[in-house]
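Note that one protein chain is taken out, while the other chains of the complex remain in position.
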Amino acid sequence: MANEVIVMNTKVIALVVVVIVVAAGAVGAAALLNNKGSNEKYYAIDGALNVYGNADGDYKIDGNDLSVIQDVIDGKKRFAHYPLADANLDGKVDSADKDLVNKIINKESCTINIINQKKTAGNYNSSVKWPVKSAIATGSSNNLLLFTFAGINEYVHGICYSTTPDWVLFPYYKDVTKLANSSTAISIDAANDTIKEYNVTALISDYTDSTISNESEYNKNGIDVIRVSAAVTDPDKYASQLLMLGFLFGTETKALEFAEWNTKVLKEIGDKVATIADANKKTVVTSNSAASTKGVWLSAGVSDYRAVMEQAGGVYAIGDDYDIYAVSGYTSGAYFKKGDTWLYQPDVNPDYIISMRVSTWYSGTVDVKDLWEKSVSAFDESEAYTNKHVYVMTGDAPITIRIAYAAAILYPDVFTMDWANGLNKEVFEKFYPADINPEGKSFVISYDDYTAAKAAAA
Amino acid sequence: METREALKEEYKSYIGRKIIFIAVCGALAVLLIGASVYFGGSDLSLAHIYDLLWKHITGTVYEVGTDDFHDDYVVWELRLPRAIFAIIAGAGLAVCGAVMQSVMKNPLADPYTTGISSGACFGMAVAMILGITIAGNSITDMGGIMNAFLFAVLPMLFIIVISKRVGSMPATLILAGVAITYIFNSLTTLLMMMSDDSTMAMVYRWQVGSLSNVLWDSIPLPFFINFVGIIVLLLLSRKLNILALGDESAKSLGLDTEMMRVICLFIISFMIASIVCFCGIIGFIGLVIPHIVRAIIDSDNHFVIPASAALGGIVLLTADVIARYLSPLDAIPAGVIMSFIGAPIFLLIIVMKKREVW
Partner (left out) sequence: MTQKQEYYRKNRLKIVGILILLVVTAIIGIYSISVTQYHISFGKAIDIIINHINNVEPTNYTEWIEDKIVCEKLAPRGIGGIAVGAILGVCGAIMQSTIRNPLADPYTTGISSGALLGVTLFTIFGITVIPVNDTDLGLIITAFVFALIPCFIILGLSIFKTITSNTMILIGIAVMYVFNAISTLFRYTATDEDVATIYSWAVGSLGMVDWSSVPILLVAFVIIFIFGMGYSRTINILSADDRLCKSLGINPSKARILCLILVAVATATAVCFVGTIGFVGLVAPHIARMFVGSDNKYLIPASAVVGGCILIAADTYARVATFTGLPVGVITSLIGGPIFLIILLRQRKSAWGS
């Protein structure tokens, strides 16, 4: 009798287990299938798409946004908590917003509203005819990098710049019309031929207030102005820039892939930096220009270059409590030339001085001696220089790569130069359309490199 | 009598010459506006431009984004107001120069050399950087102009007082003007260094005298102020002629010289301020144009004022056209071309004049 019970129990248990497994499998399969279409991938980024209509504040506009808008209409959610729900910017959330979002989801042409950023004046709203098929842009190196990673190069038909970009990095832009000799203003008259030829409807500019000061004129001429900040170091903010461009030009996939990689790498760096004890942190200042008679410009206060150093784990020597305005009359930095002495004071005296310069790094033809002398010879009396803690590194590389190199310089036991070089290679392999191989080229010049070059030249 | 008839004929042809000159200059000015619209970064044929202008005047509206829409914008909103402003500014500056030279009996007086332009420029910098204005609160309305006016009056007062104390020789006046220009430029530099980079670049670019930022809404105030100013000065031209005879003679003819001087210089400062507000400092027009005009039609202010206005407008517009032709990307400002033309002429004037004049 007991045997029969045990056998029967075993059978029952086996049956139950099979049923559970099958049920779980079914539920799992159903869950997988229910995941918004089998082609949809989930991207691990936190950046938001700053477009009105993206009511839930994630990285795309989709059915979730429709449900959020419906909730606001029904009163289940508060408008104040979901400002992006008002897609048509008429001040209220209603069915008109739902219609607009539907149009976006169905990829129909419409006019959408985006948030533009201005450094000093703050954010403001701009309307854009969507999808954007043709644009002109202000062409700083950082902008061009952003455009390439967002995959929108083929849509840009005119750029302006004052210093010529490295054509090795941007071969597409070599043949693009140059619209102006300055990086901050494009005369509409000069741009008119390009605008007509390519049916340009948008102008991509950056978030400095003085750039494109004739923005209202462009709007009157039917060109929408989009502002991006291509030099931000925060992974979420950079992701927002990529998302914006990807959305506007229809290159979301490419933009999302790069955003994801970027966020992952920056998180890795951040995690490793967090393992460094405060007592071991190094102080650093950075500059990005050559010495002129006025001196070398040292960034301070709110500056993208400073942010690079801080994300690499450096403590900025010109701290927020240091009154840089009293020294230089500017809030974003100060000039330092050979006769100056304020940098050597005990409360500033940095451990490291790193100069980020734009040059022909990716062609491998950097004149080491000349670049070094122009960039950092002004600091030759500083303690950092006597300790050989002065470096010149690339300012052309993508922002994340710059952070990697800076980290490798500051904390060689935690971040190796090989690792930074590897990242450099990886980003160009995976995400860059042009054939650029950074392998074997050097992107950091140290004091020893300089002395070697000097000896070789003599 | 026969001599009387002959005299009358001579006088008529004498006046006739002047009137013809003014008429020709005026006609040239209008034609030049039409021609200047051709130059610019965008390549548009003259026929197409006139077609667009005609259609715009007769009220055709284009659909946003079409080629014609963009061309119409460029021609009507950018090039046309720029040409009109050039004429207004050229006329205003030239007339100011002519009247200053009469009033101060100094052949080298002009808004630029006496430092008045620099003062006006400083006033604008104060409005732009510090945001302190007396009236209004933006740059395109009276706020900026009133500031510029206030700071243009200061050099003017200095010059009047200095010329009374130290003698009114041309050289002295110019040196005082250089000193005043230097002071105001230093003050502007000081302000510029206190502001951030982008404002500094803006003020610097604008200091040099460029017509790039001129749009339709920068036309009404300068036009009104300069038009009224020129008319008023024209009405005063008889008194100006008397002033030129010398203070004693003028007083004996019943003219209050001091009052006259002050009124004229106030009007001039206002005119200059309204121009400098929108295009920065453009030098040499007030200096060189009246000399050329006087060489052709003598010094009767009745004719010198309108002739200077016409010729001044033409010359500045030409300088702007040359600037646009040389740099289609709009890099070179008109003020630079103007100083390139005007400075050598200035040198020539000094070297070639007879010694006694100085």
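As written, the chain order gives the labels A and B, with residue 1 at the start of each chain.
FYI, a contact is a pair of C-beta atoms (placed from the backbone, for glycine too) under 8 Å apart; a residue touches a chain by one contact, two chains touch by 3 or more.
If you're wondering where the values come from, they're calculated on a predicted model, not measured in any experiment.
From the options B:Q101, B:S212 or B:S339, the residue with contact to the chain not on display is B:S339.
Interface note: of B:F122, B:F158, B:F278 or B:F303, the residue touching the hidden chain in the full complex is B:F158. Taking the complete complex into account, A:W342 is the one of A:F79, A:Y198 or A:W342 that touches the chain left out.
Touching the omitted chain from chain B are residues 108, 158, 161-162, 165-167, 169-172, 174-176, 178-179, 182-183, 186-187, 189-190, 193, 208, 283-284, 327, 331-333, 336, 339-340, 342-344, 346-347, 350-351, 355, 358.
Mapped onto chain A, the interface with the missing chain covers residues 162-163, 289-290, 292-294, 325-330, 334-335, 337, 339-342, 344-346, 381-383, 386.
Note that in this section only the chains that are shown with their structure count from here on.
Distance from the chain A centre to the chain B centre is 48 Å, each centre being the mean of its Cα atoms. On the side of chain A, the complex with chain B involves touching residues 120, 178-182, 184, 187-193, 195-196, 199, 201, 208-210, 213-214, 217, 220-222, 329-332. Within the complex formed with chain A, the residues of chain B that make contact are 40-43, 64-65, 67, 69-71, 73-74, 77-79, 193-194, 196-199, 201-202, 212-213, 215, 328-331.
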